[in-house]
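Below is one structure, written out as structure tokens; the observations come after it.
Note that one protein chain is taken out, while the other chains of the complex remain in position.
The chains carry the letters A, B and C, assigned in the order they are written, with residues numbered from 1 in each.
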Amino acid sequence: MGKTRLEAFSDGVLAIIITIMVLEMKVPHDPSLASLAPLVPVFLSYVLSFVYVGIYWNNHHHMLHACTHVSGRVLWANLHLLFWLSLFPFATGWMGENHFAALPSALYGVVLLAAAIAYWLLQQAIIASQGQDSVLRRAIGSDWKGKLSPLLYLLAIGATFVAPWIGQLIYVAVALMWLVPDRRIERTLTHTA
Amino acid sequence: MGKTRLEAFSDGVLAIIITIMVLEMKVPHDPSLASLAPLVPVFLSYVLSFVYVGIYWNNHHHMLHACTHVSGRVLWANLHLLFWLSLFPFATGWMGENHFAALPSALYGVVLLAAAIAYWLLQQAIIASQGQDSVLRRAIGSDWKGKLSPLLYLLAIGATFVAPWIGQLIYVAVALMWLVPDRRIERTLTHTA
Amino acid sequence: MGKTRLEAFSDGVLAIIITIMVLEMKVPHDPSLASLAPLVPVFLSYVLSFVYVGIYWNNHHHMLHACTHVSGRVLWANLHLLFWLSLFPFATGWMGENHFAALPSALYGVVLLAAAIAYWLLQQAIIASQGQDSVLRRAIGSDWKGKLSPLLYLLAIGATFVAPWIGQLIYVAVALMWLVPDRRIERTLTHTA
Partner (left out) sequence: MGKTRLEAFSDGVLAIIITIMVLEMKVPHDPSLASLAPLVPVFLSYVLSFVYVGIYWNNHHHMLHACTHVSGRVLWANLHLLFWLSLFPFATGWMGENHFAALPSALYGVVLLAAAIAYWLLQQAIIASQGQDSVLRRAIGSDWKGKLSPLLYLLAIGATFVAPWIGQLIYVAVALMWLVPDRRIERTLTHTA
């Protein structure tokens, strides 16, 4: 009841976030290869954020699949998540335009951290709305990736002040962590079923 | 009949409004903390407007749930509401970039007021389309929040010319008024059911 | 079969067009009333185009309701219509920023004319896909508004070179023509039914 519109609205916001980020790659006014050079870090930060928004869309999709009742708390927890995701274009653009400098890289991690916490809160809201014997609680299992990610983001934020590239590396590693094993789990599930 | 597309179109417009507002936070060209300082008021005004659009989306969602027939008047009353909501990014950006100065704060209130009136007109259009014994009329009850909000906006618009922060405070208070009790009502409903 | 996605995609494009137009109202950098003055024509042209996109969305909605089969020709006729509608933000912005000067006003009419022709082509494509005894053909009746509009746009385009305000007046009149009688017809239908 109402889940379809929640999904449609979230899809709309995520689709716009993912597409608006590309606007930070400003079209150069001359046709030389040299004019593309300063866009390389902007492009790389775009790729990273595209993957992150893709992961969020993918997980959001699966989580709402297990959601049976949309309570007011779920609605607002979802908007809260969308709020932090809506800051991705800003954080991505600032990091890319400043060639992965320390402070913008740290802010990028703060936005990732806030989004991860918001995702966890939404998960809790859905579980709470399902009462005892929640389908979602069983589906997420130990949720070690959900618990590990915020810690790694914290580590990465600290690391950017030592050397920004360590922070970047952790951001990439967390993204890969979410990408790779999901497939393995799904394959296992399909084989069992 | 046709309600799905009305919802889908409204969701699309609201999703774009909410995401376009964030574009007013222009990415600074240097990576210093100082370059973020002038963005703080823009960020705060973004948070306020995000919450307002969230409230509108939420209430719109519930109102259309109680809508059984989409008449031509409902279609246009809905577009009229979307029109005023589409001015949120402009009003938000002007207020944020000018650090909550009097005139932009007043204009922000005017847009809030116009949107509230448009929402009320849409509500009336739906009630009229349902004839006597309207489901929506019973659902909204006394609608004291819907009646109080425009008065508070008017008060706030006047107050901005005395001291802008009084106006801001009222805008925040109205947003909280919509956020908090909705949950209480829903909880009551769930307990009764 | 496939109609849902055609509607969803069209809704998405129309929602973005209507919201992107507002971006032409650039946020002024000072909080004075004087800084709003040059935005008045931009705002007026935005209102006009908002109404036009609203009319198109409304009519598109009704037309596809009567569409039973989505052929390849229908798909491309729909994209062709969306193409011309996607030029609304440009034409609106150029007319508004240049205070309704002759040439931008004429171009605005050209885009309106092209969209009207594209709408008619889409209508024909749907009628053709339904073969003899087309539901849509009966529903549109004599379609005098559809036939009159292009002629009025042509007249308006010519008139802008005599005095731009005559052209503007015709654009407003055509919009009103679409707005007003639709309600009357619907009311008649509801009374009869």
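By definition in this document, contacts are C-beta pairs under 8 Å (C-beta built on N, C-alpha and C of every residue); 3 or more make two chains touch, one makes a residue touch a chain.
Because the structure is a prediction, the values reported are computed rather than measured.
K.L.:
If I consider the whole complex, including the chain that's not displayed, which of C:Val13, C:Leu64, C:Leu136 or C:Ile170 touches that chain?
P.N.:
Checking the options C:Val13, C:Leu64, C:Leu136 or C:Ile170, the one contacting the hidden chain is C:Val13.
K.L.:
Which residue, C:Pro31, C:Gly54, C:Pro104 or C:Gly167, contacts the hidden chain when the whole complex is considered?
P.N.:
The single option touching the absent chain is C:Pro104.
K.L.:
Taking the full complex into account, what residues of chain A touch the chain not shown?
P.N.:
Residues touching the hidden chain, for chain A, are 7-8, 11-12, 14-16, 18-20, 22-23, 25, 27-33, 36, 47, 50, 54, 57-58, 61, 65, 179, 182-183, 186, 190.
K.L.:
Residues on chain C that touch the omitted chain in the whole complex?
P.N.:
Interface with the chain not displayed, on the chain C side: 2, 5, 8-9, 12-13, 15-17, 20, 24, 71-73, 75-76, 79, 82-83, 86-87, 89-90, 93-94, 97-98, 101-104, 107.
One rule holds in what follows: only the chains that are shown with their structure count from here on.
K.L.:
Would you mind checking which chain's C-alpha centre is most distant from the centre of chain C?
P.N.:
Result for max centroid distance from chain C is chain A.
K.L.:
Rounded to a whole Å, what is the gap between the Cα centroids of chain A and chain B?
P.N.:
27
K.L.:
Taking each chain's centre as the mean of its CA atoms, how far is chain A from chain C in angstrom?
P.N.:
Distance between chain centres: 38 Å.
K.L.:
On chain B, where are the residues touching two or more other chains?
P.N.:
In chain B, residues 8, 12, 15-16, 20 touch at least two other chains, as defined above.
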